[in-house]
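Omission of a single protein chain aside, the complex is shown with its protein chains in their original locations.
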Amino acid sequence: MSNSFELCVGPIHPALKEPIKLDFTVEGERVKGVSFSLGQVHRAIEWAATKRNPIQVLYMAERICGICNMCHPMAFSMAVENAANIEVPERAEYIRTINVELERIHSHILWAGVAAHELGFDSVMHYTWRVREKVLDIIEYLNGNRITKGILMVGGVRRDIQEKDYGKVREALDYYKELYAKLEGIMLNDASVRARTKDIGILTKKNALELCAVGPTARASGVKKDVRVDWPYAAYPDLDIKPVLPETAGFKATGDTYTRIIVRLLEIKQSIDLIEQCLDKMKPGPILAEPVLQKLLVQLKNVQGEGVAFQEAPRGELIHYIKMTGQESPYAWKVRAPTYANLPPLVPMLSECEIADIPIIVASIDPCMSCTNRAIITDKGNSVLSMDDLRELSIRKTLAMQKEASK
Amino acid sequence: MNAAQVIESFRKEFPGIEISLAEQGAGRHKKVQVWATVAVKDFKNAVKHLFTIQEYPHFSVSSGSDIGKEIEIINHFVLNYGEPGEQVPFHLKVKLPKGNPVMDSITGLFPGAVISEQEKMEMLGIKIEGVPKKRVFTDESMPAGIYPWRKDDKGPEKIARNLHEGEGK
Partner (left out) sequence: MGIDSLKRSLWVFHVNSGSCNGCDIEIIAALTPRYDAERFGIKLVGTPRHADVLLITGPVTKQMKEEVLRVYAQTPDPKVVMVIGNCGSTGGVFYESYNIDGPVDKLFPVDVYVTGCPPRPEAIIEGVVKAWKKLESLEAGK
């Protein structure tokens, strides 16, 4: 048994306080109690924002999270646009939508890999991360960067998508369409994955409502909550979109880990469809409300008021609040990322589960890849299990189940 | 209930309430938000009143800022989710005097609000009755009596550091 390092291989969304340390009370194999402490990666972003101008904050917002680095600056811009009454040109709305949907594809595929890794299926992890490179390629082709894109601006976007590039985007989408059946086969029909995720980590609809769950986590429990549909922003009002619920694919919304896998997989399909709709409907036009940066800064400096924006990030509802008081810097800024809301629901999911199921349950809310590595398990007092030990247990359980099944 | 009816219903229930509708966009892109300010004593009842609008409203988060003599707390709720295009974000403000910054907890109504409320206590130095006090995002190195979002002498300026300070000299 190795020592546990709270030092964490990869917790995420730091400023958004998502990195987390979970303390469990266990009796034998059963988890009896869970508590968490957060903040290991609190970088004081919200405070630092009150010392910079909105455009500088935009780039900081981009660095809140390495995965949702389109959603955060977009939600921030939307909040500022709301406070300053800036109308975003239509084409810019479409380009933003295409980019956030590409990000969703990238995030969900990445998540599928992480989930597989937690179950001990490293071959699937490597497979999903390889196919993920295609969407990163197209993101890089359109924006010039793989991860942090830097194309957003208050009042629009900084880079257009040329008509000649549509073909390339469609080609990437076709690649994923062809691949989808295979991905579905691996994640939904594989006997081991099913055995390890069905009826594990259940979040009832009642709990999901009371604990304010958001995104795929809420939808898998049958809560019809999707900001893109309920409060359509950007180009979503023009698109044909329905919230993805397990029922759409003929499953019951049981709220277990398996259902959360279903919802995320269906959302990959949905994102492909949405991007295609965008490419069909996009009309030529300006992409910035105010192309001259100095003028924009002066305009923003005179804004007095508050703005709020909601956004459906890959992990669920994201909200940015901004208060401007006619000064160069925002007066207050609040960011609430989806995992912040999805942590309390983790408590009922984990209670009474087996220790070996902890990694997959924690991964099932998609707390950004390895927040789970912060978990500390104390086994009746003294010994401490690290995340590696846990994963080892998880793999052993998968193997034992396979053996059982082959008898 | 649409946004106008929500406002109507709140005006009827809480006569002194400041409540207004904010609209953005036009046509299909039109979105609404409701902003309201209630007295501290009415706060919990106002939150309870939300349950008459939708069976289970959604609580997003609360934000807040130091506005001089008072501390402003804004609770962001979402009404009518699940109905395409009908969602009404509802922002409920309370202003707490700095001399006695105390408000009620809503964790009895929204158990999921616990992190958000603890964060407000930690960041703004207010007291929320009915929720255990706990450090969420800072550790022991944060001196007692310093609250990162305060703009007065309880703010973090004393302990903040610019990593490049003193460079190039």
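Letters A and B name the chains as they come in the text, with residue numbers starting at 1 for each one.
Convention: a residue touches a chain if its C-beta (ideal position, glycine included) is under 8 Å from a C-beta of that chain, and two chains touch if they have at least 3 such contacts.
If you're wondering where the values come from, they're calculated on a predicted model, not measured in any experiment.
**Q** Give me the visible chains that the unshown chain touches, in label order.
**A** Hidden chain, whole complex, touched shown chains: A, B.
**Q** Looking at A:25, A:148, A:299 or A:351, which makes contact with the chain not pictured?
**A** Touching the chain that is not displayed is residue A:148.
**Q** Can you list where chain A touches the absent chain?
**A** Counting over the whole complex, chain A touches the hidden chain at residues 2-3, 5-15, 19, 39-45, 47-48, 51, 59-60, 63-67, 69, 110, 125-127, 129-130, 133, 136, 146-148, 368-370, 386, 388.
**Q** Considering the whole complex rather than only what is displayed, give the residues of chain B touching the chain that is not shown.
**A** Output for chain B: 138-139, 141-142, 148, 156, 159-164.
Going forward, only the chains that are shown with their structure count from here on.
**Q** Mind pulling up the chain B residues that touch chain A in the complex?
**A** 24-25, 28-29, 31, 33, 35, 56, 58-61, 63-65, 74, 76, 78, 80-87, 89, 91, 110-116, 119, 135-139, 148-149, 156, 160
**Q** Please output the residues of chain A touching chain B within their complex, sorted ascending.
**A** 17, 37-39, 42, 44, 46-47, 82, 85, 87, 209-214, 223-225, 227, 229-233, 237-238, 306, 308, 310, 317, 319, 321, 323, 331-332, 334, 336, 340-341, 343-345
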